[in-house]
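All protein chains but one are shown in place.
Our next item is subunit A:
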Amino acid sequence: MKQLIEKHPLAIRWFHWVNFPVLSLMIWSGLWIYWANDVYRLGWGDITLFKFFPQSFYQAFHIDHKLAQGMAWHFVLMWVFFLNGLLYVLYTIYSGEWRYLLPTRHSFREAVLVTLHDLGLYKKPLPVRKFNGAQQIAYTSVVLMGLGSVLTGLAIYKPTQFGWLTALLGGYEFARILHFALTIGYVLFFIVHIAQVVRAGWNNFRAMVAGFEIEEVDPATHRVTAGPTSLPAADASLSSK
């Protein structure tokens, strides 16, 4: 019997949908800044596998000659990015949502199974939970990456006033590399995230907008019997009820 099952609290949905455009604009303005000294590449010695970025990329998206505007946007939106992320973390602590998000000692083994399952190499059904081990690792990592972007950003924004932080992060040049690498990390996260959201389907996507999923519930026991994910707020072993 189909029932509405609450999945994502309203606050989390707001944090998610505020973060999406803000992080996109942080990356975009970051590209405007990076263009002025685009020295990074993948490779070793004289061999370059990939240059960040090819000239055609800058031209296609009109990224060139926008350093001043890029810095202005970056140093305004950084506040929104930081405050939204901080409020999100505080909310997960306050609401108890962190219990679904933080990896446990089982998450890593489960993440391997999830990966094998998604690649079609593991056929048995996965555990039915709000977030599986792979998700817990991914969502926790991306929050830590956000913290990393804030800290490495501060280290290259104020390398004298926060000299201790810059030194801790390997110096001005290295902190800049880390700041850039984290950005590439978000892009990789985004690609996998979108692919998984598409794969998981409408019920799952709608939950991040409307908050609920429609699940098959056993009329006798009221337990969720089918569906891609289940209810955290109702998970008796985790619920505060």
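Everything that follows uses one rule, which is that a contact is a pair of C-beta atoms (placed from the backbone, for glycine too) under 8 Å apart; a residue touches a chain by one contact, two chains touch by 3 or more; residues count from 1.
Everything that follows uses one rule, which is that contacts and distances are computed from a predicted model.
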item	value
Omitted chain, identified by the protein name its UniProt record gives, among "Oxidoreductase molybdopterin-binding protein", "Heme exporter protein C", "NitT/TauT family transport system permease protein" or "2-oxoisovalerate dehydrogenase subunit alpha"	"Oxidoreductase molybdopterin-binding protein"
Residue of A:43, A:96 or A:127 touching the missing chain in the full complex	A:127
Hidden partner chain, residues of subunit A it touches	1-6, 17, 21, 33-34, 36-37, 39, 67-69, 71-73, 75-76, 79, 106, 110, 127-129, 157-161, 163, 166-167, 171-173, 176, 206, 209-212, 214-215, 217, 219, 221-224, 230-231, 233-238, 241
